[in-house]
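Shown next, in structure tokens, is the structure this report addresses.
What you see is the complex with one protein chain gone and the rest in place.
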Amino acid sequence: MNFDLDDEQRDLAASARDFLASSASPAVARAALDADHPAAAALAPGRDALVASGFATITVPESAGGGGGSLLDLAVVAEQAGRVLAGPSLITFARAAVLLAGDDERLARLVDGSLRVAVVDGTGPVLDAASADTFLTLRGDDLVCGPGAVDVRAPIDPTRGLGQVVLGDVEVLAPDARLRWEHAERVGRVVLAAEDLGAAGRALEIGVAYARERQAFGRAIGSYQAVKHALVDVYVQVEQLRSLVWWAAWAADQADDKLPMAAAAAKAAAATTLTTAAETLIQVHGGIGFTWEHDAHLYWRRAKVDRFLLGDDVAAYDEVARLAIAQALAGDGPSAEAGASAEAAVAAR
Amino acid sequence: MNFDLDDEQRDLAASARDFLASSASPAVARAALDADHPAAAALAPGRDALVASGFATITVPESAGGGGGSLLDLAVVAEQAGRVLAGPSLITFARAAVLLAGDDERLARLVDGSLRVAVVDGTGPVLDAASADTFLTLRGDDLVCGPGAVDVRAPIDPTRGLGQVVLGDVEVLAPDARLRWEHAERVGRVVLAAEDLGAAGRALEIGVAYARERQAFGRAIGSYQAVKHALVDVYVQVEQLRSLVWWAAWAADQADDKLPMAAAAAKAAAATTLTTAAETLIQVHGGIGFTWEHDAHLYWRRAKVDRFLLGDDVAAYDEVARLAIAQALAGDGPSAEAGASAEAAVAAR
Amino acid sequence: MDFDDTPDEAAWRAKVRAFIEEHREELGRRGDEQRFDDRVARARQALLYDGGLVGVTWPVEAGGQGGTPMQQAIVDQELARAEVPGLINLIGIGMCGPTVIHHGSPEQHRRYLKRLLRADDVWCQLFSEPASGSDLAALRTRAVRTEDGSWRISGQKVWTTLAHLADHGIVLTRTDPDVAKHRGLTMFVVDMKAPGVTVRPLRQMSGGADFNEVFFDDVVVPDEERLGDVGDGWRVALTTLMSERLSLGGGGTEIGVGSAAIAEHVARHVGDLSADRQALVRQELGRAYVDSLGTRYTGYRQLSAISRGDLPGPEASAGKLAGTRSARDLADLAVRVLGEHAAYAVGPSGSSTWQDLQAVLPGMAIAGGTDQVLRNVIGERVLGLPPEPRADKGVTFRESLAAAGA
Partner (left out) sequence: MDFDDTPDEAAWRAKVRAFIEEHREELGRRGDEQRFDDRVARARQALLYDGGLVGVTWPVEAGGQGGTPMQQAIVDQELARAEVPGLINLIGIGMCGPTVIHHGSPEQHRRYLKRLLRADDVWCQLFSEPASGSDLAALRTRAVRTEDGSWRISGQKVWTTLAHLADHGIVLTRTDPDVAKHRGLTMFVVDMKAPGVTVRPLRQMSGGADFNEVFFDDVVVPDEERLGDVGDGWRVALTTLMSERLSLGGGGTEIGVGSAAIAEHVARHVGDLSADRQALVRQELGRAYVDSLGTRYTGYRQLSAISRGDLPGPEASAGKLAGTRSARDLADLAVRVLGEHAAYAVGPSGSSTWQDLQAVLPGMAIAGGTDQVLRNVIGERVLGLPPEPRADKGVTFRESLAAAGA
């Protein structure tokens, strides 16, 4: 049993943190909200710097010039990106790496930054459309690629670069690619959950630091149960989310059959956890917490948008339940694994 | 504007309280749980005493020997009945009074206690079946009445006298009685909500009293925010439920068109409020709160059963939403009444 | 039990309606473009004052009508029903005016009260500071007496509604740091146009700027503008805060968000969803709707108590407590049913109503007393639960600053 990061991954986290903390921050997100036109909003670190850092294409094979790393490696980086609300999202790169697998020419262009890609799901908002000029999508069962016209709308969270995309002429990259598409979507959910883990963890840190400092009625507000318990509930959720993110990334790397459940669970938990963490961050801060100048609302904005990305939280919980029911009916759920039964569940108390 | 009880109703509440508090108590409910067979469990005050008190048939017209009172009067009594977990339920009498309207002979027997009736909904558990020998139900659109075989099952809350009923030969009391049936059901929901109001209010009182007395770490536990805030949240819910019960009873008496929404809202709020109140009562008491000898679990048992009576809470919330949507689409909702609009809702902040 | 007016109430309502009817166009409507124009708003309040609809419960000698809280509630209801925008000087009427009435000199009464009711002068209330939110008495703004008997005020206030428009304000200051923190406070009327007063808008997370920061840099205030005794500012402030509660008063008007308005919005969109989603939306809508009905009818009970002549007690806060959570849930639902547009700040039609509302509501749980503070108040004042031990008892303000490392 070694369900933990290894030393290499810890080093990776540290260097990602160094890079991202010095090149992105909630302040950039705030400035982007103030931009005259949403399409003109600057992202940090931005697509070019993110690609240049090498972190964006960790999961691209070394043969195509990428990092040749695992999804867990990328999740470790994504957590750091989430902490500082970095943009564009590693989700986009992770999905592209899966979708373009085998296409070493395009992968190389993803790595060198000349392929500025985003992934289009149906007719909804497209993540990172604002910084892309080439789009991947599923037409029927075919994976296609091509240019598109982007309409960047007024954002709730400007760091997500959401826009409506109308595709131009596309070429088919791979026929019968539905399975690959679904795998890429699940990989995207894992990275989304990892970014949300970082954002929620950072929101918790800011809240805890304030609760330790801020005085009311002669003592730190963190000594009051209402504040303390709210922060503890966030802590518990964040640590559970961390476990789910690691599990889901491990499943993507090593246990494909567990990925659907793990990715849906991580996505659902991420939406719920980040929402709670951001709301708590605001409430713990009292008046200062809902000012424009405080970072709290930037985490809150991330929560309000991310819950809808890659299917919403409701869809993710529904998927978890459907899978759990199917596993239970097939008798191959974790219960068989753990040798439990209904009777045992009660007897064990 | 006089949305409050009048002096007569306050007097009625006081005398109902005197009668019920001296003739019923959670201790009787506990003893009933210990009874050898569920059908043998004694209720308090029991059907005969409740009928003899006159409180049970307040809503039966004076012409048939009843109290000639309003449903609000009965709701005031029902709150007192709920406080001490009295049985059988006033719900049964209230529904019977509506269903038998015009049948002065049967109503007179309801008043003199010789008609021991319960109301059968579909194939589910029948409230007060344990103490009944005659049953009212809807067959097609006909209101029918007759004897039945009762199977009293092991109860969660013995005071509800739930049993499965197989009807014998029935006679048709009224054809085309669906509207009356639905009205009776809504009246039943109002009385259910009133009983739950009493139970929840009493649970809050017990919890507050304990929180004021019980010491931990040198001060009363009610001074800790975790305990205080939990009790306050129950208080707020109880007071909102009280408003909904009064509104729904008033609607039954004076504004039929508002009854469907009011009865569904009261029923739904009652299920949620009593559940929260009983859970909080247990948690506030710590170890003592989950002992057999403490009354907390008797209120909790009431909550666990009542949420399923007269349609469950989920069905009631669904009905509220359907009615709200229908009103909104028809443009005759409270918004028209209050002159609000979406824009106004935001502008008013 | 009935929801009808008494004959007196009905007569008053008819009078109020007739006035509104007569001046319908002049009064404007919520949602009008010029609702943010303060000259229009001042003119509206003057019109209403001249019609006898402002300061209904104020004594006649203070420029009011000497009426009942119920009459005021009826005015509020009718103005809301007619969608007349709110009064600009609501804080002046609800908080500043009563404080001047109770603690001001006859000269101050003459100078300020009627002009306040007519919105000839707009007022603001300057209590909160960056370092003192819920713990109001921890404020640091200093007032120092000069040799000529006047005072010089320096410090920073925050969350000051309308400060950028205000002509006057009531300002709570520390005049003695060497006694317990509640003891060393003094209240003044301050001229908001005086030299040394700087107002800066304080933007909220929604992007709006409903509040301000106010900086006092050696602002001179004559001693005649003191309200109450030196060192008695805490008691004076309590008058202000009690008056706020009385002026809110319940009355069945909903806080923050109209559930019916949201139901309308949800009703318009729910048909676009899958059957499963419709069932889920109905559960959420049902819960929020039941909450809002409970809040509304609890408000009617409070109004009935006012109608009987009772004064609203601390239980009036229960409405806010119940309202903010369900309003947040409802706003989230309202955004969610926008479907593919839910992640943008503005919909395809250019409307941002629900997204704006979503961004406003987290602040609603904080402004006017955080939910936590309200729970303490209800727990202690209504349920009789004991207060928490006070860590700052018997400590002077100066000592408490040192202890906090400030």
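All chains are identified by letter, namely A, B and C, in their written order; residue positions are counted from 1 within each chain.
Definition applied: contacts are C-beta pairs under 8 Å (C-beta built on N, C-alpha and C of every residue); 3 or more make two chains touch, one makes a residue touch a chain.
This one's a predicted model, so the numbers in the text were calculated from it and none came from an experiment.
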Contacting the left-out chain in the complete assembly, out of A:L33, A:L90, A:A216 or A:A268: A:A268
Residues of chain A (touch criterion as defined above) contacting the omitted chain: 1-6, 72, 208, 211-212, 219-220, 222-225, 227-229, 231-233, 235-237, 239-244, 246-247, 250, 254, 261, 265, 268-269, 272, 314, 316-322, 324-329, 333-335, 338-349
Footprint left on chain C by the chain that the document does not show: 275-277, 279-280, 283, 388-389, 391
For chain B, residues in touch with the removed chain: 33, 123-125, 153-156, 160, 162, 215-219, 224, 226-227, 279, 282-283, 286-294, 296-297, 300, 304-305, 308-309, 312, 314, 318
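By our rule, only the chains that are shown with their structure count from here on.
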Result of counting contacting C-beta pairs for A-C and B-C, higher pair: B-C
Distance between the centres, which are taken as Cα means, of chain B and chain A, whole angstrom: 48
Junction residues of chain B, two or more chains touched: 224-225, 229
Per-residue multi-chain contacts in chain C, two or more chains: 372, 375, 388
